[in-house]
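Note that this complex is displayed minus one protein chain, with the remaining chains in position.
A and B label the chains in the order they appear, each numbered from 1.
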Amino acid sequence: MTALLEVSGLTSRYGQVEALTDITFEVAEGEIVALLGSNGAGKTTTLRTISGLHRSHAGRIVFDGQDISRLKAHQVVTRGLGHVPEGRRVFPALTVAENLLLGAYQRRRDRKYVAARREEIYEMFPRLDERRGQLAGLMSGGEQQMLAIGRALMHRPRLLALDEPTMGLAPQTAQQVLGVVRDIRDQGTTVLIVEQNAHQTLRLADRAYVLESGGIVLDGTGTELAQDPRVKAAYLGGDPIIESPA
Amino acid sequence: MNLDSRLLRYSGWPVLILLTAVVGQFLDDYALTVAASIIIYAILGLGINIVVGYAGLLDLGFAAFYAIGAYVSGLLILKQGWNFWLTLPVAIAAAAIAGLIIGYPTLRLRSDYLAIVTLGFGEIIRITVINLEVTGGPNGLTGIPPVTIAGREFVTPVDFFYLVLVFFVIVLAVTGLLARSRLAYAWRAVRSDDRAAEAVGVPTRRVKLLAYVLGAAVGAVAGPLNAAQLGTVDPSNFTFLTSLFVLLVIIIGGMGSRPGVVVGAVVVVALPEVLRTVQDYRGLVFALLLIAIILVRPQGVWPARFRPLTLPEVAPAAERRTAKGRLLEITGLSRRFGGVTAVEDLDLTLDAGEVISVIGPNGAGKTTAFNCITGMIVPSAGTVAVNGSDVAGQAPHRVAAAGLARTFQNIRLFGDMTVAENVLIGRFARDRGLLRRLGAADLEAVRRCLDFVGLSDAATRSASALSYGERRRLEIARALAADPAVILLDEPAAGANPTEKRSLMELIAQIRALGIAVVLIEHDVALVMSVSDRVTVLEYGRTIAAGPPADIQEDQRVIAAYLGVPDDPETDLVAEVLG
Partner (left out) sequence: MNEFVQYLVNGLTIGSFLALIALGYSMVYGVVRLINFAHGDIFMIGAFAGFSVLTTIGVTGGMALPAVLAAVVIGALTTGVVGTGIARVAYTPLLKAPQLSLFIAAIGVSLALQEGVKVLTDARFKSYPNALDGGQILGGSVRVTYGQLVLVVLAVVLMAGLWFFITRTVTGTAMRALAMDRDAARLQGINVERLILMTFFIGSVLAGAAGVMYGLYYTQISFGMGFLIGLRAFTAAVLGGIGNLPGTMAAGIFIGLVQSFSAGYISSRWTDVIIFALLIGVLALRPTGLFGERVVERA
């Protein structure tokens, strides 16, 4: 299986701070790949760089055989790469229906497609169907997350990148969200998911990479990493990399 | 510093003044009148330079102060028969009060709204003087006698020129003193980042109001002079266009630059004279000049240059704090936003030389808690006692003065000031004095703090030119300059590589050795575990665990919060976490 997304040697900076150093990984079609790591590890920066919100300093991003490293964000979307950003970022003063409408902005001229696709999304997310006219800003965190995902699905991306979809959600809701992610993959969309919540994500993912301080330190299948004590160390410092001061 | 360069540096202004005085003997009446106008605009420029150049408050209605000075003086002379010299202090005082009134509503406004409000005030004043009988309506005041000194009238262009020159010298001297005061540094910090300045201990409200008051006072001096020169106070001299031209003086010359003011005044006054032949195009030329300058050379023709601080060679080492006992006691700290509780019932205690860390997954409420503690947000409930006194809900600069210093997650330095100057600003928490020069204590503290973090060699470099690790250390140096009891570090290791993290840990150890208590927010849990005495873990705003690092590392609830609950149906963990 050729990789749908290939990232090689990706280096990214914020001002003079190097946020990502030489990141290399790939996602094959039909997979769920997870990027794990604690905060500040560089997970969000990786996604933002891939989807074009942030300029990379060095390295290549190849999607579906095309180099998208220098494309602007709205052009990356056209290529079929959707991104559900951290914190959901629904448009708070727009309704559910309007939010979804914008998800298909690239195909706005095809009214039939947009209307039909929106109905499909409502079928997938009954909660959204019940709340078509509600302002997105007034919905609960879980509902907003569903909306953000539905919005990203409106233009039928081949790969969907999700940034911490379970953040701030109660455990039960988080489970639901991850269930939705599995359904999305089963329906044919490749998934790249970034999460802090390692255990549940590793049960879901086919493969995963662990980031720390801007670099990839571990990788393996979901099952392998779920039992690997080094994952816990990467988060909670079981293996101190620095000696304590005297 | 050797004699030659000192001579050079101090001789600039005197030489210019002397030259101007000499040249004045050879100019004809027309040139003298133009020259006098230039000097008057230079005085106005020095005034607006304080408000816009130093403090960064975009005043589009500066002509109001000019007008107030002229009208107050004119009215007192005409209606009360006062002498010109007597009216001066009253005119200046009136403008200063106006500055207070105009400045007050703008304190919380964004810079563009601020500009419009000052514009509005300018228009209000202009329209009012045109509409009122007492100010002479659209014709203004007429029949103002020339200035007299000991019976001698100063009515010819030559006389007036030298009179105005003397006034300029006085204003120059006064603004020169201001430029070297602690207030000037406070202004620049407020201009650079007013919220950071406030958090670090600068009384920003007072500092901003002083900018208006002092700027107005200086601008007001030009008013009576102008009235005496023309014999009238004409409201058409105080329009928005006037305010714009005064602003143009410092935009062309260079904001915050006193030599620039002279250059700007020459351009603004002389250019229309030069372009007299193409009279109609003058305004257009100015407009295009303005746009060109902003696009191409925003720092102006003669950009402001600030003298570097002269730091002592050695500073007495910091003494270990003798304060014993509880330095920080936080009880029941809570903050609600609408229906969401961001921080719930947080308790923290800190003794001298202790290091505690606050950790937790994203969205746990750590930064909100910090902001409540330091006064940037008002807590919904709870107390924050520093050295025994409760500072909860007070303005950030008061919290800083009480002994609580902080750094920021995204490093908020004053980018257009030097390394040494940044550290200096930290001193305002300890010493809020404004209208005096820097003292030995200030400079010693700067030297001491720079040595402490190892940035002494970089003292004269711009803060924005430092490497990432150096910027982190500079922020810590600035916090230490406040001589705090407690220092709060917000994610100091964010984006740092292992070497930088190692130095950070050493720095924290040295800080605690001084008897200062440290509170840390961090995501790098390994670092936290190595340096902390105690750790508090937050999740969804609530404290789920607190204790020594070793305990926390094995605490199941903490592991669950970070990594998620393992799929083990036998444990009651889910209930424990949710319950």
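In the analysis below, a residue touches a chain if its C-beta (ideal position, glycine included) is under 8 Å from a C-beta of that chain, and two chains touch if they have at least 3 such contacts.
The model shown is predicted, which means the values in this text are computed figures rather than measured ones.
S.K.: Of A:Gly42, A:Gly103, A:Gly141 or A:Gly168, which residue touches the hidden chain?
M.R.: Considering all chains, including the one not shown, the answer is A:Gly103.
S.K.: Among the options A:Leu53, A:Met124, A:Ala170 or A:Val217, which residue touches the chain absent from this view?
M.R.: A:Leu53
S.K.: Tell me which of B:Pro145, B:Gly283 or B:Gly439 is the one touching the absent chain.
M.R.: B:Gly283
S.K.: So which of A:Arg55, A:His74, A:Arg132 or A:Arg230 would be touching the chain we can't see?
M.R.: A:His74
S.K.: Among B:Arg108, B:Arg152, B:Arg276 or B:Arg307, which residue is in contact with the omitted chain in the full complex?
M.R.: B:Arg108
S.K.: Touching the absent chain: which residues on chain A qualify?
M.R.: 51-53, 72-74, 77-78, 82-83, 85, 89-94, 98, 101-103, 105-106, 108, 151-152, 155
S.K.: Across the whole complex, list the residues on chain B that are touched by the chain not included here.
M.R.: These residues of chain B touch the chain that is not shown: 56, 58, 60, 104-105, 108-113, 115-117, 119-121, 123-124, 127-128, 130-131, 195, 240, 244, 251, 280-281, 283-284, 286-288, 290-291, 294-295, 298, 376.
Criterion: only the chains that are shown with their structure count from here on.
S.K.: For chain A and chain B, let me know how many angstrom lie between their CA-based centres, rounded off.
M.R.: 41
S.K.: Within their complex, state which residues of chain B touch chain A.
M.R.: 361-363, 467-468, 491, 493-495, 497-498, 501-502, 505-506, 509, 523-531, 540, 553, 558-559, 562-567, 574, 577-578
S.K.: Can you tell me which positions in chain A touch chain B when the two form their complex?
M.R.: 14-19, 38-40, 164, 167-168, 170-171, 196-201, 203, 213, 231-232, 235-238, 240-245
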